[in-house]
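For this depiction, one protein chain was excluded, whereas all remaining protein chains were kept in their positions.
Letters are used for the chains, namely A and B, taken in the order the chains are written, and counting of residues starts over at 1 for each.
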Amino acid sequence: MSENNSSDLEQQMTDLAEVEDAKLQNKGRSLSQNQLVLRRFFSHKPAVLSLIILVFCAVMAFSSLGYGPIPGWWDKTHTATGPVIDGGRPTMFQNGQILGEHPFGQTQMGQDYFAQVMYGMQQSLIIAFVVGIVSTIVGVVIGALAGFYRGWIETILMRLTDVVIVVPLLVIAAVAGQMVGGRVWLLALVLGLITWTGLARLVRAEILTLREKEYVAASIAMGSSAWRIILRHMVPNSIGVIIVNTTFSIAAAILLESSLSYIGFGVRPPELSLGFLINYYESASSTRPWLFWFPGIFIVLIALTVNFIGDGLRDAYDPRQKRVGDRRPGLLRSLGLRNRRAEERVAGAGNAYGTPGTATHPVSASEPKGNTMRFWRKK
Amino acid sequence: MSEPILSFEDVRVSFATESGTVDAVKGVSFDVKPGEVVAVVGESGSGKSVTSSTSMGLSAENATVTGTVILDGKDVTRMPAGELRKLRGNDISMVFQEPMTALNPVLKVSDQMAEVFEIHGRAYGKDAVAKSIELLEQVGIPNAAERIYEYPHQFSGGQRQRIVIAMAIANNPKMIIADEPTTALDVTVQAEILDLLRTLKDETKAGILLITHNMGVVADMADRVVVMFQGVVVEHGPAEEILLDPQHPYTKRLLEAMPRLRDTSLTVNEPSPVVAAEEVAPGDYVLEGRDLALAYKHRGRSKRVVEGVNFGVRPGEILGLVGESGSGKSTVAKAVLGLLEVDHGELLIRGKNLPKLPRREKKALRREIGVVFQDPAASLDPRFPIGEIITEPMVIHKVGTPKERIARAEELLEAVKLPRDVVNRFPHELSGGQRQRVSIARALALSPSILIADEPTSALDVSVQARVLDMFSELQEQYEFACLFVTHDLAVVDQLADQIMVMEKGRVVEQGRKEQILTSPREDYTKRLLAAAPVPDPYKQRARREARRQLLTAQGIALD
Partner (left out) sequence: MLKYILKRFGSTILVLFGASVLVFFMTVHSGDPLADLRESNDPDAPYQMEQRIRVMNLDQPWYVRYWGWLRGVLGCFYGQCDFGVNREGQQMNSILAGAAQDSLRLVFIATIASIVIGILIGIMSAIRQYSLFDYSVSFIIFLFWSMPVFWVAVLAKDYLAIGYNNWMQDGGHFSWPQIFIISAVLAVAIPLVAGGDPKRRVITGVMTFAASAGALWFFDSSSFATTPRIGGIGIIILSLALAVGLTALITGLNNRNVLYTSLMVAGIGIVAYYATWGLLENPPGGWFLMLGLFALTIVVCVVLARVFGGYAKGQATAVSVITGTLISGLILLDHFMYHWPELISLKARPISTIGSHTRRFTEDDVTWWQVNLDLLTQLWVPTMVLMITSVATYTRYTRSSMLEVARQDYIRTARAKGANERSVTFKHAFRNAMIPLATIVAFDFAGLIGGTVIMEQVFNWNGMGGLFVTGLQQVDPAPVMGFVIVTGFVAVMFNFLADIAYALLDPRIRV
């Protein structure tokens, strides 16, 4: 047989294995999973735009006022009062100036509102990111342990998840917020320590699927330690779930913090956050609407951009849900005023919804039908 | 002969994918006449399934179809969706590959069956259910009048495929497309389903388009054969001609590649001489199981799936472990790999009882065992470059310096006939066969004395499988490892193994030397298993079919 093989190689290609091997020879540069993910992420326009906006907001918040001992470029502070000019109206884009003296206007007491909003944004961002990081670390560790070892860790995790069903997160957070009494970093830490259950559940589910993967079985059979399997195989392969959900948890954290501050159990004076500003100036919303609008818009902006980044990351990690093939449809097609392709419609696939075969896995993206799966036996 | 019922004329299909347009079918023409079975044969990427789905207007969303498909005088490719729906399930119907997922899990079988009649206005309500019961009886579902009110998950895989077939023939279609109808089934079930299809073909006079990769199935069923490769028809003609005297080199390769089972005598009552088991000193076995019992634990309850299994593998020998799904063959492999605790009995590796060893010694002993799994898509960590995958066992057992490891990886890649620079590539760039070769390379990294291969080729195409199997025997000669080779395919065992152990429902049915088991099996189950495997020769297959029928009658098993 083996003689046959070598002589066949000389002939024309009439063997699937040869075709595949030839394809492998002709392949260009190799891309790792991370590189593929990055490439897909950067082709997701809303996510990239969101990333730019978010970075811009963060840079503005921290550079304008500075942080700690580092000074910023904005000459006013969030506490200093001053004379109220023009009823405290915003000067942004007024009279031909871009920012002006008080771009976001002034409070009743003549404080510069730009400085207050920027300061609030700093605190809100700090809380959001610390919550995101803390809850991710705790969630990943507990989720991974629960998924790998099952047993009592898993039971505890599931019961803790049930707590969230029975007592709303906001309620637990409010009680916790009341306990820490408005200290920003402590509040962030405590919120992180109560919001990890969701991620832990997802990581656990992911680890449970990964346990069934043959490369994990192979690694166990080779004699690797549990640590090696968790750290080298399982966590890296659930990184998509982890990163995406960290992003979403950051967006959720910023909303949770502002809600808490609004009902009075979050950030408290002398510190302030965006949610606190809304609460504080709520009564002014009809007389000085800008005091109410600016912090709200920034909360929405941060949460929205973070959510979009999360969506882009999800598409990048799991392109199954995303459309493959030609580019996003143009305006006329989205409006349904132009059909995709005439011949396709008559072929009976006119309705985009759920026509079979649209599932594309990262593995088979270059093959039209995910060929390797075709001859699977059972399971 | 009569007019064709279905004809493809210069059909082309291309898919828009992430990496550009892929032409899957490049101008295919052939036709099917009433009452005829035309088999479309090909491997992955041949475009056989894609071609057939154009005739139902069920192409994928990102597909572009050109050319014409004419069904009973009507052009299907240029038909409005509404008219096309009237054809589907009525004039043309389909049997799918995967019976486990082809039925809606939340609807009763009665609802799903009756729907076929109601959609096309043939019968409604009680009448439709009554007709469905008749059909189910026709396709051999026992107790149909009661069972029709059950849900799909309460039926076995073979029974579900029968239900799907019943739905396909409900409205007496002129054309039935069977897309790999038996690929997901066990051999014995496959033989039954093929019998059923053959009976139905004669009863309904429908044309059948049979899509398959299995030449044995072709020999068993087909009147004419169309061979496809990479989107083109390379050869077509009557089944006898194609199978016995192929012209195109690809067809030749394909037939050559198909592992063949030797001729067996399947007579029933002839008492075969009982060969005394060869006496082997216990120390001779490199891997031995003594009275093994294995159990899965679920929610604190444990369920025995394997019981009373004894086996031994000598150095440099291959033991083929054969069985159908649910036989417990993979469970035994798992236990040897330490993925499952041994419930009872002993599992000796080089004379040491593995489960009872202290942790350190256990780990050291793992060096002696290499493993190759079934699923090429899942057996390599997608985040590791190939080099790291192959060197993983060396890293775990702290063998060699990083440089030496990479050198070893390149050496092994060459042994499995892959280019050296593959070390820097990632699994997603490799095809299924290439990944399985990488798997083998990894298994051999520490030159183990035992290799566990759990269905290593069953997910691969025929020609790729042939290549991997060849390579496997070569490497086995070279590295002289003992091997436990788990498979469902007797022909593969015939090609590779020295010893055979047949399992059914968690127990060993028969074990012994390959020649003895394959030529003169003693147990009924082994005989049935051997009789059910189709061979790619229409004449021989006809004889085998007859032999199987006699065997089953003799064993007192009712036929449909």
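Just so it is clear, a contact is a pair of C-beta atoms (placed from the backbone, for glycine too) under 8 Å apart; a residue touches a chain by one contact, two chains touch by 3 or more.
In this text, all values refer to a predicted model and were calculated from it rather than measured experimentally.
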Report task. Kindly state which of the options A:Q94, A:Q108 or A:S285 is in contact with the chain not pictured. Result -> A:S285
Report summary line: Touch with the missing chain holds, among A:M92, A:V164 or A:I239, for A:V164
Requested in this report: Could you tell which one of B:T64, B:N90 or B:Q159 touches the chain left off the display?
Outcome: B:N90
**Report entry** Residue, one of A:F41, A:Y215, A:F265 or A:Y317, that touches the chain absent here
**Finding:** A:F265
Query raised in the report: Which of these, B:L107, B:A364 or B:A543, touches the one chain of the complex that we don't see?
Result: B:L107
Query raised in the report: Which residue numbers on chain B touch the omitted chain?
Result: 56, 58, 82, 85-90, 93-94, 96, 98, 101-107, 115-116, 118-120, 124-128, 151, 153, 164, 167
Requested in this report: Using the touch rule from the top, list residues of chain A that touch the missing partner.
Outcome: 159, 162-172, 174-176, 178-179, 181, 251, 255, 258-259, 262-265, 275, 278-279, 282, 285-286, 292, 296, 299-300, 303-304, 306-308, 311, 321, 323, 328-329, 331, 334-339, 351-356, 358-359
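What we mean here is this: only the chains that are shown with their structure count from here on.
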Query - Centre-to-centre distance between chain B and chain A (centres being mean Cα positions), rounded to whole Å - result: 41
Query raised in the report: For the complex, which residues does chain A have touching chain B?
Result: 1-2, 4-5, 8, 11-12, 14-17, 19-21, 23-25, 27, 30-33, 213-215, 217-224, 228, 233, 236-237, 319, 324-326, 341, 343-352, 355-358, 360, 362-363, 365-369, 371-378
Query - Residue ranges of chain B in contact with chain A within the complex - result: 15-19, 22, 24, 43-45, 49-50, 54, 56-66, 77-81, 84, 97, 157, 180, 183-184, 213, 229-230, 248-250, 252-253, 256, 325, 334, 337-339, 362-363, 366-367, 369, 371, 373-383, 385, 389, 392-393, 396-397, 418-419, 422, 424-434, 439, 442, 452, 455, 458-461, 463-464, 466-467, 470, 474, 488
